[in-house]
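The complex is shown incomplete by one protein chain, all other protein chains being positioned as in the whole.
This part shows chain A:
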Amino acid sequence: MNMHAQQPQRTGAETALLEAYDSRLSVLPGDGAVTVKRDNALEVLKAGLPTKRIEAWHYTDLRRLLTAVPQHDASAVADKLGALLDGSAVLPVLNGVSSANLPSVDGVRFERLEDKLRDGSFAPALEVQGTDDAIGALNAAFVADGYFVDIEADAEIAAPIELQNIQAGGQTHSRFPVRVGDRAKVTIVERQTGEGAGLSTSISHLTLGEGAEVLWIIVQDQPDDSTYLGQFNAALGKDSKLTLFFMNAGGRLVRQEVRVGTAGEGSDFQLRGINLLAGDTHTDVTMVLDHTKPHTGSRELIRNVVTGKARGVFQGRINVHQIAQKTDAKMACNTLLLSDDGEFSTKPELEIFADDVQCGHGATVKEIDHDHLFYLKARGIDEKTARGLLVKAFLAEVIEELEVEPIVEALEARLDQWFATHG
C-alpha cells in the first residue's frame, strides 16, 4: 500500500520551474556528469517546493510565497556596479553571465564558472544538501555561470575582491566557489542586486586553509519586486578565521542561508548581520553552524530594523558535536520595530552533544526609546532625523566591529541610503 499522500497539484511557480528546465537544459553549460547532477536536483524540485511543514522552512513557506517565476531573458542588460570599496578587483556576473575579461591579482587565480561546468570539473560540487535544500536544488539545476576564485597559500591580498551578481529582471542562477590557501588573507565583497522583478539564486562555497583569514561581506539590495535565494557555505580549516558580514536591504522575497562548519581545530567564525526590512516584503536568514572540532569559537550578532508591513526571520542553529569540546559559541538577535505591522521571528537553536562547552543565545525586540527621541528633539533635531540617528545607533555596533574604516564608511553610506528612502 502506498503510504505517501497524493502529490498535491503543482503551483504555478513549480510548473514554471519544471518547464523552464525543459527549455533551458539544452543551452545550459556542461553535459555528462553535470547533467546527471542537474537531473538529480530536478528530482528534488519535482517533489515540490518546501512548505511550512518542513521545519527548516517553517517561517518561509516557499511554496506559498514564491509566486513569480520569470523566464531567463538572454537579451536583458545588467550594468556592472562601482565597487563598494575603492581599489577592488571586480568580477561581475551580469544577467547570469560572467565576463571573459578577468582581472589580474597577484596570488589569485580566477576562472569563469561556465568553463568549469563545460569541462565537467565542477560536477561534484553540484550536490544537493538533502531534500530540504531547495536553494541548492534550484541552483544546481539551473546554474549557468559565476566565478571560481583560488587564492594561493601565504598570499596577503590587499585589494578586496568583489563578486557582483546583477540580475536584469529574468531568472539567473550563479555560483561562486572560493578557495583560500593556508595562511592567506583576503577580503571578499559579494553584491546581490539588480533591476526588475527577477528570480535570482546564488551559492558560494568557501574553503579556508590552515590559518587563513577571510572577511566576507554580503550586500544584498535587490529591488522590492524581486526574489533572491542565496546560500553561503564555508568550511573552516585549522586555526582559520572567518568573519561573515551581511546586509539585507531589499528584495520582495529573500532567503539567505548560511552554512558553516568549523572543520579544523582552533577555527573561529564570526557572523555579523543587518536586516533592513521595509514595505510588504519577506526576508529570512537561516544559519546552520556545526562545531565539529574541539577548541572552536563562534559569535553571531544580528540586528534587524523592521518597518512597514515587512516580515523578517532569523533561524540560528548551532550544533556542537560530541567531539567539539571547549566550544565557545554565543548568538544574539536584536530587533527594532518601527511600525505596528512589521514583524520579526527569531528561532535560536542550540544542540549540544559535548559536555565541556560555553554556549548561549539571546533575542530581544524593542521599539524606539521614547525618552531618547524626546531628548534629541529637544535639541532641535526633527523627528525623522532623530529616529534615523537612533536607528543608526542601534546598528552601529555591528558595523563598527568590522574596524576597517573604509568598510565601515561604505556600509554606513548604504545605511543612510536605505534610510533616505525608507526612514
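Assume a residue touches a chain if its C-beta (ideal position, glycine included) is under 8 Å from a C-beta of that chain, and two chains touch if they have at least 3 such contacts; residues count from 1.
Everything that follows uses one rule, which is that contacts and distances are computed from a predicted model.
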{"item": "Listed names \"Tryptophan synthase beta chain\", \"Fe-S cluster assembly ATP-binding protein\", \"Putative aldehyde dehydrogenase\" or \"Anchored repeat-type ABC transporter permease subunit\", matching UniProt entry of the absent chain", "value": "\"Fe-S cluster assembly ATP-binding protein\""}
{"item": "Chain not shown: contacting residue from A:A47, A:A74, A:A158 or A:A393", "value": "A:A393"}
{"item": "Contact with the hidden chain (one of A:V97, A:L301 or A:I381)", "value": "A:I381"}
{"item": "On chain A, residues whose C-beta touches the chain left out of the figure", "value": "371-372, 374-383, 385-386, 389-390, 392-397"}
